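For this depiction, one protein chain was excluded, whereas all remaining protein chains were kept in their positions.
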């Protein structure tokens, strides 16, 4: 689905143009065309391939989708794949933005991503001084937007981790904790798989040899790279902390089980003593003098209570009750 | 066993040729010979060695089999080893495709692989524009086919992992889960050992210095590399998730054991109380007034029932029953 | 908030100067301006941007804060981000110092950091021979101060770890130990995330290609790098030891639980024997000769005591009691 | 102990020569001397040092033994250390082969290695075309032999691992399994310490800059490197699988303990119910009507049996019995 197809000159929008005119506009000097597609059908991409003269392999990748974040050079055209991550209920949904950047055009095609990039275009159009830098700036603006949207997600993971940590040493919450830790781990993994390859990828757009269309925009891509590096650091810390928390959870399970076992066993012991005494005085020997005492029964109950009380106190002191 | 031996010129099939004529055809300009063997006997490979002038060490490797995925240059000839992985019942079977690629020939020899590559040849023959690029394209087409066949296997692992994850917190399924996780881990390892060395290997066919026979087909091998990189990422994620799942499994085993222990111990406590009371009133003291009451027995049963009921409620509240 | 704004020539302080004059002073030969801000408002940074001609992206980073430690070159200006870590109660608070270093100025802006750097300025002013080396020396002095403040924190972690280790094999302290280990791990992670990226970063200021403003101060930055490297080594050792200690803790929990279980079960067994004997002699068979013996009861008690004593001794020897 | 000392020209054996003549033979054109020592005494090595002009440090290393696998260049001489691994009963014994390779000689000295290399020499002498390549070929042939002998050992580890895996989920075999896994891990470590440094080492003999004596034999050393790389891959897989298996073992221990606990507790509960009922009817209240019923006893036994039966069925269904 075509979202927008406009031509820009010197950082200013010329006009929205029909798709058929693209191939003419991209020949004009100081002009570039910026096209945005959403969930593009193969036919739409085929048209774009022809208008922009895109490389067959890149277009195939864009059609198939499910690429990893990457940057590929085909002659003077860049093919960039970026992953969007969007929360949906309790899940993270991964989408994809494919960007083709040539000297005179930028074509973006997003799939499976709810949140569009009209705000990116609007902001770019408000700053002609920046947009004048051409398609590479469009690429930057889009990447920056995608990466900025990772931050609240990672912060949500951090918040969730902190919430779990507050309950990690609380008795009786271990089953819930391990479930939450596992869910968190999975989400962190989803984000990591969006962030890490993109970080490696953006690293190729600044410092060292940079693709021709990106020369002069080094500092921008270094900034994006830097944000990804920071996200990666946070995700690493989350990952390590989850790992430790899972280990700690196991220790806590074992510790709590031990505590309960001790408590139960202590009570069992107290009752076993009762039963043993009662058993003794329930024996049928003929000559058991105490059975005939006037206060034998009372004394017996007293003895049993005293022993039980003594045991209770000892167990209490040992910290078992 | 010889599967096919054909000569191609300008991307079009000339003819199937007898093995003895190979050494003549490979001298013709713009012509290359594409031979396919299956479970080749040493004698067959010896004939090929002579016809194509292959290097002794490479042929030895091909004879012995069980090589790791690799690419080796012998003069202007490439020797490439690729692993096939095929599902067979509940197991993954690893086979091998050895490819010799020279300026005028491509020789493929597969071992222990059910699924052949006639479809690859057929498709290549339908696209002369691509096949015209010569033996390097044959190598690409074959690699691409092998790698494409990894995807459904990796997806099957992901599906199995998800199926396990759905049961990971379900009571009583821990033994089954750990068995399935272990089996999954083994399969993931098999695939990893096909994918990782191949990825490193294909990395040498694009970017940087590329063997002479592969110049001009960079983009194709980058595409294969990219698929392998993606597979590797997915396998890494599977691996990490399995590791966490095994840890979580252990926590769940401990948690469930604790739950069962508590339940059993709670019931045991209730019965122990019964037994203790009964023991007391079963003692043989002469002077136990309540034994002579009219409703002594009924009161005793009531007391026992009340105590048991009280304990039951407390245990219920504590979440033990 | 402006803390200080002074001009220096040849290592000697000229004067405190008003902010508006900065742009003039930095044009004077052999002169540089050193400005210190604290929790700077956007407006203050905007003024600085204009006076010093700072790059927009760097200023944006400084405004937003929460950057990772890094060094970025914008033309002949360096933008450096360093993390401060300060203890606050039982927590570690992370602050940030942003430093802009040009050929004729050094601008430092700290956020969320209690402890200022007036001591650094004072010491630098006392050593004109060093301060003569210009803004790069200011950068060094500040980094050195920040890094030096990491040391007591890392040493506190080491001391805490040793304190835990002394209790790791002590019975009954496992719950406390695991809580302390987890808290320690978190603190170590906070420090690691300040130290590691800074170490990588400072590595770019000595050896190899060094930014122009830092030439001639190689040895100083190597010294800082070296301190960071040492901190990193210590943190790694702490991390590894915590990991092992958590594993050991789990073993200790299991061992102690086993010990308690054995003790309880042994006592239970002794009482069960009592009960069993008593039960037997409590049966109502008509012909149980021992019941009629004169000393039957005494013998019965003796037998029970002997058996219990025997069991007690055996359990004692087996190390269960 | 001197095993063999022969001179070769153009790939053919000239003669066995006395040690004193070595220094003359190695001056003849197209000639090289191949000496083999076993558990050489310092004196023997001293003679060799003089005859071949070996570097003092290398000879010291050879005398001391226990070197790690390595390759060192001393002028135009290579000093190579390779580890042999031989099974001895249930242990792996590590030996060492030190090889000095110069333009006109190859000196091999093996220590603590039962299995000699006469077969290597015999095969080399049967193939003059290869042996003509000089001392570098001798080095290759020897390395190839050593590495080839690793394969059956690694395969034995794989077989042992598979044997353990078949028993890993079998009830009651966990103690045996963990013992076998630990033993396996140790053996894998022994092999890894022979393979990994050698792999790094051989990597220096092909590709990139190669020592002068090895030029022209690149392909051979690449082949050895490749074998080592494959061994390493297999050892890595073994290592990872052992790690997982140990974790799984722990889960299995916990699961089985849980199963046994449930079974025992279930039986205990059934008997506790018997005892509780019997206790009740064993009380001495005067007015317990059922005690006087004609079939009271039978009914009581029946009730007890029914309750026990009911419990048995419920436990059976719950999978505890």
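We call the chains A, B, C and D, going by the order they appear; numbering starts again at 1 in every chain.
One rule holds in what follows: a contact is a pair of C-beta atoms (placed from the backbone, for glycine too) under 8 Å apart; a residue touches a chain by one contact, two chains touch by 3 or more.
Treat the numbers as computed from the prediction; the structure is a model and nothing was measured.
Trainee: From the list D:13, D:55 or D:167, pick the residue that touches the absent chain.
Mentor: Counting the whole complex, the residue in contact with the absent chain is D:55.
Trainee: Out of D:120, D:139, D:254 or D:311, which residue would touch the omitted chain in the full complex?
Mentor: Within the whole complex, the residue contacting the unshown chain is D:254.
Trainee: One chain isn't shown here. Among C:87, C:172, C:233 or C:309, which residue touches it?
Mentor: In the complete complex, the chain left out is touched by residue C:233.
Trainee: Where does chain C touch the missing chain, residue by residue?
Mentor: Contacting residues on chain C, toward the hidden partner: 168-169, 219-220, 222-223, 226, 229-230, 233, 237, 240-241, 244-245, 247-248, 250-252, 254-255, 257-258, 261-262, 265-266, 268-269, 272-273, 275-276, 279-280, 282-288, 319.
Trainee: For chain D, which residues reach the chain that was dropped from this view?
Mentor: For chain D, the residues touching the absent chain are 55, 57, 61, 66-68, 70, 72, 74, 172, 174-175, 178-179, 181-182, 185-186, 189, 193, 197, 242-243, 246-247, 249-250, 253-254, 256-257, 260-261, 264, 267-268, 271-272, 274-275, 277-279, 281-284, 288, 290-297, 300-301, 304.
One rule holds for everything that comes next: only the chains that are shown with their structure count from here on.
Trainee: Look at both sides of the chain A and chain C contact and report whether the same residue positions are involved, with over half shared, or different ones.
Mentor: Because under half of the interface numbers appear in both copies, chain C and chain A meet with different residues.
Trainee: Averaging over Cα atoms per chain, report the distance between chain B and chain D in Å.
Mentor: Each chain reduced to its C-alpha mean, chain B and chain D end up 25 Å apart.
Trainee: Going through chain A residue by residue, note those that touch at least 2 other chains and give them in order.
Mentor: 247, 250, 254, 257, 261, 265, 268, 272, 275, 279, 282-284, 288
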